[in-house]
Structures are given as structure tokens and as C-alpha cells.
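My questions all concern the structure below.
In this view, the complex is presented without one of its protein chains, the others remaining in place.
All chains are identified by letter, namely A and B, in their written order; residue positions are counted from 1 within each chain.
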Amino acid sequence: MKMQKSDVIKQLVDRGNKVYDLYENQIALEVKKDNLLNDLVFLRSIGFEHLSFITAVDFIDEGEFEVVYHVWSYTHKIHILVKVRIDRKEPILPTVNNLWEQAQFYEQEVHEFFGIKFEGNNDLSPLFLENWVDIPPLRKDFDTREFSIRLYDAEVDGGDI
Amino acid sequence: MELPPAMTSRWDVERFGIGPMATPRQADVLLVTGYVSLKTLKRIIRTYEQMPEPKWVLAFGSCTVNGGIYWDSYNTITNLAEYIPVDITVSGCMPRPEAVMDALQTLMKMIQSGEAGAYKKYKENYEYYKANQDRVLKKTVPILGQTPEMDLEGKNEDAKE
Partner (left out) sequence: MDAPSYMLSKIAEKDNLSVYELFFGPNHPGMHGNFGYVLEMIGTEIVKVRPNAGHLHRGFEKLMEQKLWVQNLALVPRICVVDPDPNEVAYCTAIEKIMGVEIPDRAKFIRTITLEMSRLTSFLMGMGALVAALGLYTPMYIMMADRDLLLDLFEWLTGARIYHIFNIPGGVRNDLPDGWVERLNEVLDILEKRLLEYDKLVFENPIIHKRLKGMGYVSKEDAMKDGITGPNLRASGGAFDVRVDDPYAAYPYLDVKVITQDGGDALTRAVQVRLEFEETIKLIRQALKEMPEGDVRLNLGNLSMLKVPKGEAYAKVESSKGEFGYYVVSDGGLKPYRVGVRGPSLPAGLLYAQKHLPKMKIDDVAAWMASLAICPPDIDK
């Protein structure tokens, strides 16, 4: 049965979460790290069964990573950004690959690019990079321009200046 | 991406006696069609070394000359000619099929006049090329000096290939 956006928001607020009404068909939900699995299981049980992808944002000034789970409901036609903040120094989250099989690869990707560990995921081997010895590249303190100049002798503006 | 049109009925490079080959062992020219990531570079070198002499390399697109739009990317090399000898380059991103045909015909003329023979350079200066290849492919120390804060599983394991 199709639920209105306001009903979904009400259900989520009743569970004690912070909800932001972003756009038509799109809301953001902030959850706590300990509650992440519970909330995702709850969302799945009320019809949010499509996991678009998992990504992370590095808020270096606040010393935190924000991992974002994108879920979409085919019945309610609503997209939820499920956001969880974790400490940058101790980036560990529980795995969700029991809920969604494809999460395995998104977790591998996030681990490779941000260094976030997923507890319970046995295979966090690198998916894209080979022989990577620097800090994970999508972190804000990794300077890809400097890296390219030092390793590949890249020239600024193609050497035109 | 511009190669399928070039090889099929509209441009039809076959009328100039140019056709794709299934294995490097039968090929004369290696076309490097665009940006080269580290993982690809490894395969390009292997493919190049498999090809029987005489052999030529056509680097396709700005990305193989100075990195093009990806010059500051951490995973793409900037100048292909540092790693394998390049006979002719085509500029553009991406070059049009006409440019491919033009380059291949120019290469034919260069071969006839004896100008194109970069593969000989590869043997003469093997140490130079090998050093460059090893520098990017077998790096062991972080380029930017920062080590990963946590042990990233399987990061330094040489891929089994």
C-alpha cells in the first residue's frame, strides 16, 4: 500500500530519528551508528527494498565520515538518504551485505576509497586499485594533483605555461 | 568508442587494409585508445612485449600525450611515451574516425620511408623504460609521505597475473 511522504516521515520520527524533508520524493534520515542495522531492517520491512548505492563523505573539519545509504521504495516512490556519522579515527560500521547482496561491492568500494571498515564483511579486498600504498584516495587530505605531479610528472595545464 | 564506427560500414578502414586482430601475436600496430590507468598500463606493456617485431604504437587521444582531462588523476599516467615507445599520436578527446584513418595512413607512409621504428628504441633503452614502468607499477613507499592510518587488508599484495 502506498504511503504518503508525511506518513513515512512520521513513522521515522516516532522511532526517534532526525528527518529532513529535502525535496519532492526525497528525504534524509540521520541514524546513529548502533541503530543503523535496526533502522535499515525497519526501512526494508516498510517497503524500501531497493538499495541504490552506498557512498561516503569525508567531513574532515568535523573529524567525521558520513556514510550514506541510498534506499528507494518501489511502492511509496520515495528516496531516502540514510546517513550515519562515524569518527574519522575509528571508522568502523556493521556490514549490510546480509540485507542486500550487492552491498558487498559498495562496501569494498567505500573501504578502498575511504578506509572505512565493515565489521562482518569477510572480503574487503581492493576492487579497483592495484598496489596502492598511500592513504585512501577519496579522503580530503589526499591531494591527487600533487600525487600526479610527483609520480607521473604531470605538468600543470599540459605544460602550456 | 570511435573505433566501432571507424571499423564498420560508414568509414570502413578495411578498404585501406586495416583490420582488428584477435591476439597481439598477429598484430602490427597497437592502438592505445585513450587514458591509461595503472592496471591497464600493466596489460599494455605485456601486450606490447607479446607482439612480434616489427611493431608500432599509435597513441590515441590527448590523454595519452599529457594526461588530457585526467592529468591530475591519481590512477592515470600522463605521458605514455615514458613507458613504451610511441610512433604516432592523434590529438583530440575523443578523436574522430577520420583522424584515426589519417593517423593510420600517415603511419603507413612513415613505415615506408623508414621514419617509424620506435620499437628499436625500446630494445636500446630498455633500462629507461623499465625503470619508469617499475616506478609507477611497483611502488612501495607512499608518494605523499603519509602512510595509511590503519592496516588496509590486501593492499600490497601483488595481484596474481
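The definition used in the following text is that a contact is a pair of C-beta atoms (placed from the backbone, for glycine too) under 8 Å apart; a residue touches a chain by one contact, two chains touch by 3 or more.
The shown structure was predicted, so the numbers you read here are calculated from the model rather than taken from an experiment.
*Asks:* Among A:Val8, A:Val31, A:Leu51 or A:Ile135, which residue is in touch with the absent chain?
*Replies:* Checking the options A:Val8, A:Val31, A:Leu51 or A:Ile135, the one contacting the hidden chain is A:Leu51.
*Asks:* Considering the whole complex, which of A:Asn25, A:Asn38 or A:Asn98 touches the chain not shown?
*Replies:* Only one listed residue reaches the unshown chain, and that is A:Asn25.
*Asks:* Could you tell which one of B:Phe60, B:Tyr74 or B:Tyr129 touches the chain left off the display?
*Replies:* B:Tyr74
*Asks:* For subunit B, which residues reach the chain that was dropped from this view?
*Replies:* 1-2, 4-5, 8-10, 20, 22-24, 35, 37, 39-40, 43, 46-47, 50, 69-70, 72-76, 93-94, 96, 161
*Asks:* Can you name the residues of subunit A that touch the chain not displayed here?
*Replies:* Against the left-out chain, subunit A lists 22-23, 25-26, 28, 49-53, 55, 57-58, 68, 70, 74, 77, 79, 81, 100-102, 104-106, 113, 126-130, 137-138, 140, 142, 144-145.
As a working rule, only the chains that are shown with their structure count from here on.
*Asks:* Centre to centre, by mean C-alpha position, how many angstrom separate subunit A and subunit B?
*Replies:* Roughly 35 Å separates the two chain centres.
*Asks:* Flag every residue of subunit A that touches subunit B in the complex, lowest number first.
*Replies:* Going by the criterion above, the answer is residues 89, 111-112, 115, 117, 124-126, 128-137, 141-155, 158-159.
*Asks:* Under the stated contact criterion, what part of subunit B meets subunit A in this complex?
*Replies:* Touch list, subunit B to subunit A: 38-39, 42, 62, 66-68, 71-79, 82, 135-144, 146-150, 152-156, 158-159.
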